[in-house]
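Structure record follows, encoded as structure tokens.
Note that one protein chain of the assembly has been removed; the remaining protein chains are unaltered in position.
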Amino acid sequence: MISTLAPTGTAPASGMTEASRRRAMAKANRVVTFRIKRCDGPGKASYWQDFKVTVPKNANVISCLQQIAANPVTADGKPSTPVVWDSGCLEEVCGACTMVINGKVRQSCSCLIDDYAPNEGDVMTLEPMSKFPVVRDLWVDRSRLFHNLKRVQAWVPIDGTYNLGAGPKETPASQATHYVLSTCMSCGCCLEACPQFNEIPDQGSKEANEAAWNSAFIGAHAISQARLFNAHETGKELKEERLDVLMGTGGVNDCGNAQNCVKVCPKHIPLTESIAVIGRQVTFHAIAKFFRG
Amino acid sequence: MSHSVAAAPDQSFLDKNYFLIRRLHSLTGIVPIGVFLIAHLVTNSSAAWGAFALREQLPGVNATADKGLAYFWKEVMWINTQIPHLLLIEITLWASIAFHSVFGVYFAMSGKSNTNRYSYQSNWRYSLQRISGYIGILFIFYHVATLRWGWTFLVPGGTKWSAEFAGSTLAAAIQGSENGYTFGGVLVTLLYFLGVTMLVYHFANGLWTAAITWGITISAAAQRRWGYVCAGLGAALMVMGWVSILVFAVVNPGLTRELEEGLQKGHSSLVEPSGNERLARAVRHDDELVVGGMNLNSNRTSKE
Partner (left out) sequence: MSQHRVIVVGGGLAGLSASVRIAEAGLPVDLFSLVPVKRSHSVCAQGGINACNEVARQQGFSEYEHFDETIYGGDFLADQHPVLEMANWAPKIIDLLDRMGVPFNRTSEGNRDLRLFGGSLFKRTHFAGATTGQQLIYALDEQVRRYEAEGKVNKYEFWEFLGPIIHEGRAVGIVAQDMRTMQIRSFRADAVVMATGGCGLVYGKSTMSVMCTGAAAARCFRAGAWYGNPEMIQVHPTAIPGADKLRLMSESARGEGGRVWVPKKAKDPRDPKQIPESERWYFLEEKYPAYGNIVPRDIATREIFDVCVNMGLGVGGENQVYLDLTHRDPDYLTRKLGGILEIYEKFVGDDPRFTPMKIFPAVHYSMGGLWTTYTKGSYNPGTALPKHKSGSPAPLDAKVGLGMQLGAPNNSMTNIPGLYAFGEVNFAYHGANRLGANALLSCIFDGLFCGVSVFNYVKNEAPGKAPAEGLASGAFDESVSRETARMKSLVDSASAGASDPATNPYAIGKELGDEMTAACTVVRTETRVKQCLTKIAELKDRYAKVKLSDAAGWTNQSFSYARAVGDMLAVAEAIALGSLERRESRGAHYRSDYPDRNDAEFMKTSLAKHEAGKTTLEFVPIDASLVAPTARTYGKKDTKKPEMAAAAS
């Protein structure tokens, strides 16, 4: 079981963590400048706009964006439009509100201002993810990410929803491994930080886009899901088809081992381990195919 | 159960053989290129440590530096006279380097470095792997062009290489002339330091990533442990590389050439006997030693 919680041996008895100490230092109701990279729509030029927000304790980026939406006036007093952004659960399980904050990708809901801008006058920058086409402002179109799940057939091919008894038994250790992989919320952090996963310009049509995506690097996200389903008793059925895709152009071989993915993953999924596992599976698969024909 | 993701029929050659090319790219980096790099650096650095390995007393070779150069000379001579199928090995090596370089550049161009935002150590290594590859290719080209093909860039008169005068030509190449340092020589020395450093890094880091690519190191802990091994190997090779350059940066090319001529005038028995030969002598079959169809006692005869 992976967790950000400090190892039990090292946690202070008071339960006060590094984060809580930093947060305790932050001043209430200070003014923080949000420098936001905006874009009115696809094909339009990006521009920066500053907004000043009075930040209470414990505020997160979302609550500040909500304030801006309710009162869209820039730092120099000019009337503007509400900043557009994508969000959902606001508790870091849906993956929607991912953006680039102070240069690094993360979820904006779990980004506490007290951590990033504890002082009066501090500046925070918000940018849309750069690897996906911008829809408007901070909202990007991550269709490619979901399409990549189709490329590796990231599902268990069950016989249908009829009542056919229980699934396979599983040891607690194996469950623990699979559970972590299965907490992937397809947020795209791993792809944003990956130097091998890069933006593909709009090809004009859905079909053309999908064709372009199919030959570009698939990224840690889908590779790790392929690992999850290759390990499932029934999911194994499609293992060879998945590996055929992953050994081809844009597959696991395109990984450059920069290992940024595992560092930015908000769910602490061992993505680089997944890449190595798939690397091994692909190696054996290729050898088996060579000799089996 | 097949879906829209099935491979398109009009695939390019690259797409059809993608896996093979990728894995060959990985493999060639280790065998033969990496293995050659180890051998090359071990041999070259013997100019520094050879004095301690030299077993016999050679005529006119007394100073420690001379002993080292003599040992290096013997090593080079042995390689160039005793290793069977040397041409075949060289062709394989050249083909591998060409293949590794061409596809390496092609693959590297698909990435976009982002160390400015994600300045993690592993990310720096990723970027450096690509940079070191580019520099390595240029360096190898320069290295070969000047020493093998006799290009004269930075070194007037050229430094075309031969096995007999490996040490002196190398010293002249690094120093810029047969008479010691020139301004061009300073540049060459720096280029050698840079090139060797980059290539050694490229190999050590490549060895680390290859273990992930092939699925040998799976867990983060295994990758970390293998990382220590690669770093250790890299450090050792780095020391050897730097020492080699240092040696040839300080020795006098002219005196080295004289030493080499002296060694050359001596007979071929100066070439250290091979392991087989020593074994053969030990069992008193030292007249006409033939192993595997090759006369190990005669010089170059097997090639001719």
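We call the chains A and B, going by the order they appear; numbering starts again at 1 in every chain.
Here is the rule we use: a contact is a pair of C-beta atoms (placed from the backbone, for glycine too) under 8 Å apart; a residue touches a chain by one contact, two chains touch by 3 or more.
These numbers were taken from a predicted model, which means no experiment stands behind them.
Contact with the chain that does not appear here is found for just one residue of A:37, A:131, A:232 or A:263, A:232.
Although one chain is not displayed, subunit A still touches it through residues 1-6, 8, 11-17, 19-20, 23-24, 40-41, 56, 58-60, 62-63, 66, 69-73, 78-82, 84-96, 109-110, 112, 135-136, 139, 141-142, 146, 149-150, 153-158, 160-161, 163-167, 169-172, 175-176, 178-179, 182-183, 185-186, 228-229, 232, 234-235.
One rule holds for everything that comes next: only the chains that are shown with their structure count from here on.
Note: centroid distance subunit A to subunit B, computed from Cα atoms, is 43 Å. Subunit B meets subunit A in the complex at residues 1-5, 7-8, 14-15, 18-19, 22-23, 107, 110-114, 116-118, 120, 122-123, 125-127, 129-130, 208-209, 212-220, 223. The residues of subunit A lying in touch with subunit B in their complex are 103-104, 150-153, 157, 193, 195-196, 198, 210-211, 214-215, 217, 237-238, 241, 244-245, 247-249, 251, 253-260, 262-264, 270, 272-273, 275-284, 286.
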